[in-house]
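Every protein chain but one is kept in place in this view of the complex.
Note that the chains take the letters A and B in the order they are written out, and that residue 1 is the start of every chain.
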Amino acid sequence: MRKKLRLVMIIGFFVLVLVYPLQELNEYRLFVVNRGLLHAILASGLVFLTGFAGQISLGQAGFYALGAYTSAIMARDAGIPVPLSVISGVAVATVAGLIVSVPSFKLKAFFLSLVTIAFGLIVHQFASNLHGLTGGPSGYFGVPPLQLGGARFTSNMHYYLFLVLLVATVVTMYNIKRSYLGRAMFAVNDDDVAAEACGVSSKRAKVFAFGFSAALAGLAGALLAHFMGYLTPEPFEFFDSSEFVGMAVVGGLRHLWGGVIGGLGLTILPEMLRLPYEGWENYYLLLTATVVMVFIVFLPRGIGDLASRILTWLWKSGAASHRLEGSASNDGHAKAGEDEHTA
Amino acid sequence: MVELTRLVQNLVAGVSVGLVYGLMGLGVVFLWQSINRINFANISSAMLSVYLFFALHTFGGLPMGAAAVVAVLLVGVYGLGLRYFLYEPITKGGGARLEFVVATLMLTVFWLTAIISIFGGMPMRFPPLFGDATRLVRFFGIGVRAIYLYMIVAVVVLMIALRFLLRGTLIGKMLRATAQSRETAQLMGINVNVTTNIAFVMATTVVGIAGLLLGPIFHVNIQLGGGAIGIKGFAAAVMAGLTDPFGAILGGIVLGAMENFSTLFISSVYRDSISFAIIVIVLVARPKGIFNWSSKKE
Partner (left out) sequence: MNILLETKDLTKRFGGIIANRDISLTIEAGKTTGLIGPNGSGKTTFINQVSGVLPSTAGKTYFQGNDITTLSANRIARLGIGRTFQKIQLFERLSVIENVLVARRHFYKANVVDIVLNTRRNRREEQAQRDYAMTLLKRFGLESEASNQPSALPYGKRRALEIARALALEPKLILLDEPAAGMAIEEYSGILSIMEQLKEEGITMLLVEHTMEFIRRVVDWVYVLNFGEVISQGGFRDVEKDDAVIKAYLGGDEAL
């Protein structure tokens, strides 16, 4: 009985995800969901960086911006095809991530977060002031759209593309997590001295984690550029960086799906709560901020943790824990080293 | 060649703005010493005090002086609220440093949007709390804006008061003992609960005062609660290794002066970028801070 329920739930979920855009008539809502998918990719990178490797970034919007502007400029001004420009955006963001990882060799927690904040603010300032290159605060327009067979991508096509990339992101993270690379990162996060004594280079683990999370932010940014068709420095501010970390935390830092849950949830939910009264359009941001604070106070391990508990409870059959995380050590992750991941 | 007058004027402006950054850094130091946490919500305390002052005076009809005092007091009480509504619940819920960082950042976002919703995003004129702030006061033929002198006097007076508080009173002894080691302080019979409360109140109060001092320059502006100014407070604290109150002030002065000279000699557009780059360099080269005399030697 439980097995059947599980099967129905899984199939139902997949059908729902695949069919959703076909029945969505409200173009704006689909737009919001697409933004949510991009945020999910970005927040997954933060789950990787913070939950897995124990590093912190409050400047993720900087990598996001680098990916976006690089891809836009390469496609419009340098005239290279869009898929290649996206790759160049990812590459630039990754290189920046590798550079930003260097201070993490020496610095931890708050000091590292200051470095990343400074990085994010510097990128934002350049985006706002290099008028010739980025168009400055008034914006960068005419970014070539993604195309398929000569036709522009529709909202639905964007949805499926972003969905595929998000799934690829999660699968990649899952494969890394259970490999020696993932173990090395967890080990460095837990106890870097012991990890070094086991022949694991903590520097390499940090470089890898920063590079990977920056690559995901760059990918999300590059896709954003072509999806929107224009760019302004507005979505790349310091408070956006903190919101991204908020997404990862609310979703569950130690969970493979934490970034997906947080990224989609914190993008879609506030839009549903947007009030149509003049002067209060921004009210939903108040709600987002409140939601994050409430979640941190009452559910510090994130929704991912809660969801996995509920699901485990729903089907107590043998394969349950395997299905969820593919790792029996799941619960222990939440328990142990509570104060270690940023300390 | 930059003429001497402008050089001096810039130095005075840089040092006085830097003193205020130092004041914000002081807020960081107080809290770090007490609970070993960084409170990103304090970024918005400067903005809160300025808007409170503005509202109390303009809408509440309070005279400026009273409005300023009430605003700063309210921000101090707000510090207590931070402890009991944010810090304590998060700690009890098993949240670690990162959770506290994110929650306090979100509180800053909350206040920013709340203020935009109530007052709108446009800057408003700062009531002339310090009289005509732009008026020039002449020293040896060099004109210096009055507001900068107010800033210097205010911070120096505060520093003297703080020095007296920390060195000359029982509260100061309790605070310093707690900063050295919570456990030892507790063993000595010091009520750590009280000193923690004092630290929270002092941390937000000094940032609130800093906000009012910056008011004539930044006006009643949400920029006061934005990332850039808050980060400079953190930077001042970092230069002091997060532990030395007077080092934080000195760190702020250096930061303010460098910022002003980079405007003068390089570019005003990238002024903040230059300060941030300097912060990164300081952090990487001297993680223990430059102006740090109070941390124990190895």
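We take it that a contact is a pair of C-beta atoms (placed from the backbone, for glycine too) under 8 Å apart; a residue touches a chain by one contact, two chains touch by 3 or more.
Worth saying up front: this structure is predicted, and the values here are computed from it rather than measured.
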item: Contact partner of the left-out chain, one of A:L18, A:L148 or A:A194; value: A:A194
item: Option touching the unshown chain, where A:F141, A:Y180, A:Y230 or A:F298 are the choices; value: A:Y180
item: Residues in chain A touching the chain absent from view; value: 172, 175-176, 179-181, 183-184, 186-187, 189-191, 193-202, 327-329, 331-333, 335-337
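Keep in mind that, in the parts below, only the chains that are shown with their structure count from here on.
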item: Separation of chain A from chain B, taking each centre as the mean of its C-alpha atoms, in whole Å; value: 32
item: Sites on chain A touched by chain B in the complex; value: 50, 56, 58, 102-103, 106-107, 109-111, 113-115, 117-119, 121-122, 125-126, 129, 237-239, 242-243, 245-246, 249, 253, 279-280, 282-283, 285-286, 288-290, 292-293, 296-298, 300-301, 338-343
item: Chain A-facing residues of chain B, complex; value: 38, 40, 86, 89-90, 93-99, 101-103, 105-110, 112-114, 116-117, 120, 226-228, 231, 234-235, 238, 242, 269-270, 272-273, 276-277, 279-280, 283-284, 287
